[in-house]
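First, the structure itself, so that you have it in front of you.
Heads up, one of the protein chains got dropped from this complex, but the rest are sitting where they should.
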Amino acid sequence: MRDALKLVLTLGLVTAISGGVLGLFYNYTMPIVEARQMTDMIEKGFKGVLPEAHTFRSVENGQGEKPEGVTEIYEGLDQGGQRIGIAFETAAQGFEGPIVMAVGVDPGTETVVGIKIMSHTETPGMGARIEEESFTNQFQHKSLADPFMVGSDIDGITAATISSKAVAGTVGEKSRQVLNYLGYDVETPVIQEPVEPEPVEEPAETEEPLTIDMVLEELLPQAQEFTQLGEGQAGMPGDVTVIYEAFDDQGQRTGLAFETIAQGYGGDITMAVGIDVASETLAGIKILSHSETQGLGSRIEEPDFLEQFRGKSLSDPFAIGEDVDGITAATISSEAVAGTVGTKARQVLDYVSH
Amino acid sequence: MAVAKSKGEGIYQLTLISSPPPHIHAAISVDRIVHMTIASLLPGVIWLLYLFGWQALRVMVLAVGAAILTEMAVMKLRGKENTVYDGTAVVTGLILAFTLPPTAPSWIVVLGAVIAIALGKQVFGGTGCNPFNPAIVGRVFLGVAFPTQLNVWIGPHSSETIASPLELWVAGEALPDYGEILAGTAGSFMGEFAFVALLLGGLILILRGYVDWRVPVGLFGAVAVFMACLGQDPLWHLLTGGVVLGAFYLAGDPVTNPITPWGRLVFGIGVGLCFGIIRYYGQDPDALFFAILLMNGLVPLLNRFLRSRRRGAAA
Partner (left out) sequence: MQKYLDDIVRGLFRENPTFRMLIGMCPPLAVTTSAVSGLIMGLATTAVLICSSTLISVLKSLIPKQVRIPVFIVIIATFVTMIDLILAALVPDVHKVLGLFVPLIVVNCLILGRAEAFASRMPVSRSITDALGMGLGFTWALTFIGCIRELLGAGTLFGATIMGESFVNWQIMQLPPGAFFTMGLIVFTLNLIGNHRARNVQKAARKQIQVVGKEG
């Protein structure tokens, strides 16, 4: 009995001392840790995602519940003390664990200003690539009305779908929630899930869409002046939206340029076509926009394919495998381009000469 | 039996368990298996040289050369008699070459062969003692270490990059038809371009009894049934993904097979199922290699559970 008591007392004493020491230690180190984490968050995170802010101030109060998963909300102030943006810290559930990130939003334009991945435990070389700027830069100045979905408005990372989806979805959702919490009224866009098991189509480039006006000189470099024949005029060949006439310095009509649409594998392929009137040949074609599969159908944009059409006579058959070399694994896309160019060029020439 | 139950179980089990006769490999010497295997690969080698020219030759020569040199070096290091003349290193190097694209950078090919022989075979005790197929070990190492370098596909007779059948399938594009695959115009790693030649070689190996028919049959069957159940075209998945190379030359490697006939059938089915799962759900171009590596790891277990109980019992 005395032995047992001794054992119990020894263990109790040891654990009590241990607990006491740790308690003291904790009290001493925690403020340092917290202060450091906060400066870290502001210095390395918030300043990166709201570069124009001069100072940051913590925001404590909002409407209703603070959004779940959002740990810190700060407002970014300019030198005059005006609020120019909101920065907050949140975490997405990645493939291996939480992905902590800083997000900056502009409540005025309802856009994401930028995001930065603060910490994560994703697999190196795969999920860890969410840190790369090529991925995070996609969120810069992105409207909150966008769906924030990988495969539709965000390009995911190959072999890291889960990590990139998590980041994209969380940024969009939490940004809207934080702004709503702070009293701004942001609507959640209606998100259409891609229909399974159809493969996810690559979205069209999110850059400024090209229009025919920008490429006119590229198509018909000799021409001095262009005049538009009119948009949506009666009698214009179907699927041809705009026709331009090109004149040389003597006022002589030398060429035609028009914009048309081919039916590709992933959707519409918009292209601009230039015609040399005298020789009835193509002066060149240019793909303006498309939504073909990246790496396959999208290769219709490559010069190797497009150059084949330069100087091509309109009386040629424009058939893949005969007078046009198609793209391996993208037969549908290349056939669509070649066929449409031939047909529409003949129709446009006909239409303009009558 | 007492030995098998002792602590030394595991990778040594193959040499310690005494199973009821007949012993399939007993009558055949290592030399003859090796010579026959190399001979059966020749149609494939010639076909690939025709398709890819010097690039394929480069990969094969480097893989075989590096395998031979590594074998010699490690044998010297281990102070063992030089067994390089038994030719198993040549087979490993050649099969490794079949699992690589013709564009594989030279140093990657050499590294793969070194890993295959040193880490896939010699660390376990050399010829006949390796639990994993050495070529697979080398290929999986390369696949995990250098995915971008190994997933570039070049079409035959040209220097143009093509999409592999798997990529087309994942992207939902028009798939190459059976004719294109049989003619060797669609594929990813070299073995996938040589379907007919490898099938021919494999059948020779089976007829000569060097590969147990149960492994390829189980593998083909499992892939076909699995894909059919998922509404996929089973034949198409049998023709692509290097299944034929895997069935005869990688999974069929007698050294890494279970010792009982039943075990070999289950082994083949297991490889087929793992392959189907990894390929269908993971869409991984290396599915075949991972599947075989996994099942190689399960062989001691299969040996334990699918052992014929006693002489004369139904096996």
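Note that the chains are named A and B in the order they appear, and that numbering of residues resets to 1 at the start of each chain.
Heads up, the rule we're going with is that contacts are C-beta pairs under 8 Å (C-beta built on N, C-alpha and C of every residue); 3 or more make two chains touch, one makes a residue touch a chain.
This one's a predicted model, so the numbers in the text were calculated from it and none came from an experiment.
Novice: Where the complex has a chain not shown, which of B:Trp47, B:Phe141, B:Phe195 or B:Phe289 is the residue touching it?
Specialist: Only one of B:Trp47, B:Phe141, B:Phe195 or B:Phe289 touches the chain omitted from view, namely B:Phe141.
Novice: Among B:Leu42, B:Leu77 or B:Leu207, exactly one should touch the missing chain; which is it?
Specialist: Within the whole complex, the residue contacting the unshown chain is B:Leu77.
Novice: Return the single residue from B:Thr83, B:Gln149 or B:Gln232 that touches the missing chain.
Specialist: B:Gln149
Novice: Which parts of chain B are in contact with the chain that was left out?
Specialist: Touch with the absent chain occurs at residues 77, 105, 119, 123, 141, 144-147, 149.
Novice: Hey, which chain A residues sit against the chain that's not shown?
Specialist: Its contact residues with the unshown chain are 3, 6-7, 10-11, 14-15, 18, 21-22, 25-26, 29-30, 32-33, 36-37, 40, 119, 121, 123-125.
Basically, only the chains that are shown with their structure count from here on.
Novice: Centroid from C-alpha atoms only, then distance chain A to chain B, rounded to Å. What do you get?
Specialist: Measuring from centre to centre gives 42 Å for this pair.
Novice: Which residues of chain B touch chain A once you look at their complex with the stated criterion?
Specialist: Interface residues on chain B, with respect to chain A: 147, 155, 160, 162-163, 167-168, 170-174.
Novice: Which stretch or stretches of chain A touch chain B in the complex?
Specialist: Chain A reaches chain B through residues 159, 198-199, 265, 293, 295-297, 328-332.
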